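Structure record follows, encoded as structure tokens.
A single protein chain has been omitted from the complex, and every remaining protein chain is retained in its original position.
Then we have subunit A:
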Amino acid sequence: MTDLNKLTISDARDALRKGDVTSVELTEACLTAVQGAGALNAFVHDTPDLARAQAQAADARIAQGDAPAMCGIPLGIKDLFCTRGVPSQAASRILEGFTPEYESTVTQNLFDAGAVMLGKLNMDEFAMGSSNETSCYGNVVNPWRRGNDEAQLTPGGSSGGSASAVAADLCLAATGTDTGGSIRQPAAFTGITGIKPTYGRCSRWGIVAFASSLDQAGPMTKTVRDSAIMLGAMCGHDPKDSTSADIPVPDFEAMLTGDIKGKVIGIPKEYRMDGMPDEIEKLWADGTAMLKDAGAEIRDISLPHTKYALPAYYVIAPAEASSNLARYDGVRYGHRGKLAQGDGITEMYEKTRAEGFGHEVQRRVMVGTYVLSAGFYDAYYNRARKVRTLIKRDFEEVFAAGIDAILTPATPSAAFGLGEMTDADPVQMYLNDVFTVTVNLAGLPGIAVPAGIDRQGLPLGLQLIGRPWEEGDLLNTAYALEQAAGFVAKPAKWW
């Protein structure tokens, strides 16, 4: 077998079980691909020794029979996940040198299932960004290009390293996290699949916190089937996360029948934005037609508070971030600022945080501090939480009226050039999350599926939003969409 790094999880699993390939061989193929892809800047801490040891153990387990689906599958892990003995710094200078003494629940679950870790993946600092330009490791580059134009494009963010690595076949799949769209937007920008499950599906324990009421981990994969397989291995109840749901995890893969006859798909009119590029408009219409042809009923719906999702998010997320990031004070881990003679503890805090946090993180921490400060708490923070209640209610009402899933574009555009947004004000960058952020505020599952190519030759994605806890049904609708769209394009290798 050649090009083992290009396999999907499901094909690799089948080949491993048949004995056609070993995990050691798969792992070596991926390690070679990683080594040759420095130009993408996707992997930032390689763990080849650990990967080889895990691959050998996986091969032994497979040989005994009855190994789980993820056994022997080489993965990349977003730097936001704490991994024991391996640097985990959320792409921030402030966590430089931090090597956790513990393992995040999600990575532990994956390792328990026999998965192999190739290394840690680049991302926006503390997952704050939509273009992977806020990382202390430097920008991640999208393997896709606009035809023969050599201009470097963003893979999206914050899980940009994960997206780039999967799209470029450096690993079979990767973990991502999604607070406002950080799995779905980069998946759409790189022509891969990514699902953010219902809030509470995946344990947040050991994942560096950004906005705890919004953060969820999820898989970023080459196919919908792979997302179903990997999500099943990642989630499950965890007593160490008080918001982790104590409900059974179904066999998501077994629910992929491709049959969506009679399912009701909602098309929300509020997602038809002014100035939406006609290619996005067409992609959305094409996706709607595909689901209809597959036997679904299409219904126009209204989610009236959609417009207020982004402003509510940019109160709630920075507020929670300012609180979560208060722990980076130079005392217990990571960077401590350089102190002058006579500096006291306040100077230590202020210098540590000024040196350690990048510009975007500082800005969000300060915005969060402001909206939580005396006199503004009610006007901003409480009001945003009330609007959040209304946004969730919008979804509850359409689901109660019989909608099974909602189809929207995943992003307002294809991938843009690195540096193109440098001079824009921060709000322009925030608009990238306009279609995805509602899903986090309402705690719902959402999946991005590659569905087309624009005239520049770049991938475009559609998003499906499902009912809470019904990831299986959502994945099945996504599977039907994937089959109808027939997206098979890959970026031409230039790196």
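Convention: a contact is a pair of C-beta atoms (placed from the backbone, for glycine too) under 8 Å apart; a residue touches a chain by one contact, two chains touch by 3 or more; residues count from 1.
As a convention for this text, contacts and distances are computed from a predicted model.
**Q** For the chain that's not shown, choose its UniProt protein name out of "Polynucleotide kinase-phosphatase", "Aspartyl/glutamyl-tRNA(Asn/Gln) amidotransferase subunit C", "Cytochrome c-type biogenesis protein CcmE" or "ABC transporter permease".
**A** Going by UniProt, the chain not displayed is called "Aspartyl/glutamyl-tRNA(Asn/Gln) amidotransferase subunit C".
**Q** Of the residues A:254, A:366 or A:401, I need the one that contacts the missing chain.
**A** A:366
**Q** Among the options A:329, A:404, A:433 or A:482, which residue touches the chain absent from this view?
**A** Answering carefully, the residue with contact to the hidden chain is A:329.
**Q** Kindly state which of the options A:254, A:285 or A:345 is in contact with the chain not pictured.
**A** That would be A:345, which touches the missing chain.
**Q** If the hidden chain were put back, which residues of subunit A would touch it?
**A** 97-101, 198-200, 213, 239, 242-243, 245-246, 305, 307-308, 310-312, 314-315, 322, 326, 329-336, 339, 343-351, 353-354, 357, 362-363, 365-367, 369-371, 373, 380, 382-390, 392, 425-427, 430, 441-443, 468
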